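With one protein chain removed, the remaining protein chains of the complex are shown where they sit.
Showing chain A:
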């Protein structure tokens, strides 16, 4: 076992420890308050915790399977997220081939390019080439009704669900001196800090939340939750500096940036849900709604995290 594996297993043990405690609390709450499962908040909490176990298991298996496993996991996640996003977009029958191209050509190509380590191409494929090609495919069908709305939403779906999400596995290919073969821990750091920030914002908000940040968008996001969640997640991120190439101070700065980006990601995606008149993006994960409901924060923070790390730490 090498050092990376050892650190990864230490981190995993920590997460499993937290989940065991959380499951115990959830079980005790249920027994005390509503053993018949009638308290919606407690049921939601327990469903979330259960889904966390599942996500941890998937991530652990993918990480141990190496680069291929991580890329496959995120490619599938992008697929599931895109499936949720496109379901809510304005579509017409004439968009069929453009959408099929997004799913079955652009998405696999993006992840293949990451695997192939062609940074110049994967960072342009969707913002430039898909941006030009998909409207061309759509326009060839000769249907101009709602055209700008349709092509804009398709591009947005690809940017969020594929382009931004693919920055997570791209972290594997950064070349950081003294951090060789440990890149998978960067992904662990990003996901753990951002997801814990989500959970802690939810917890702080439930306990002390009084003043909503954006009452017209998301009544459950409060200043108390935001400040408490971001501050405590930043502390945890700082304490995790030993799995990263960062000093404790740098880890704190990074944690602050990605938790804030994650918060705003959640806010933006809430606005889209509100516009489309739905509560959740989908129904894939019990207690969490869809994939996008859980990933909105990671998706918004991943490109920032990738480029900050690449610019200041990586040789490539």
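By definition in this document, a contact is a pair of C-beta atoms (placed from the backbone, for glycine too) under 8 Å apart; a residue touches a chain by one contact, two chains touch by 3 or more; residues count from 1.
Going forward, contacts and distances are computed from a predicted model.
Engineer: Suppose you had to identify the omitted chain by its UniProt name; would it be "Branched-chain amino acid ABC transporter ATPase", "Glutamine transport system permease protein", "Thioredoxin family protein" or "Acyl-phosphate glycerol 3-phosphate acyltransferase"?
Structural biologist: Its record in UniProt gives the absent chain the protein name "Acyl-phosphate glycerol 3-phosphate acyltransferase".
Engineer: For a quick check of understanding: of A:209, A:229 or A:282, which residue touches the chain that isn't displayed?
Structural biologist: Only one listed residue reaches the unshown chain, and that is A:282.
Engineer: Return the single residue from A:45, A:59, A:73 or A:99 that touches the missing chain.
Structural biologist: A:99
Engineer: May I ask you to list the residues on chain A that touch the chain which is not drawn?
Structural biologist: Output for chain A: 79-80, 82-84, 86-88, 90-93, 96-97, 99-100, 103-104, 145-146, 149, 275-277, 282-284.
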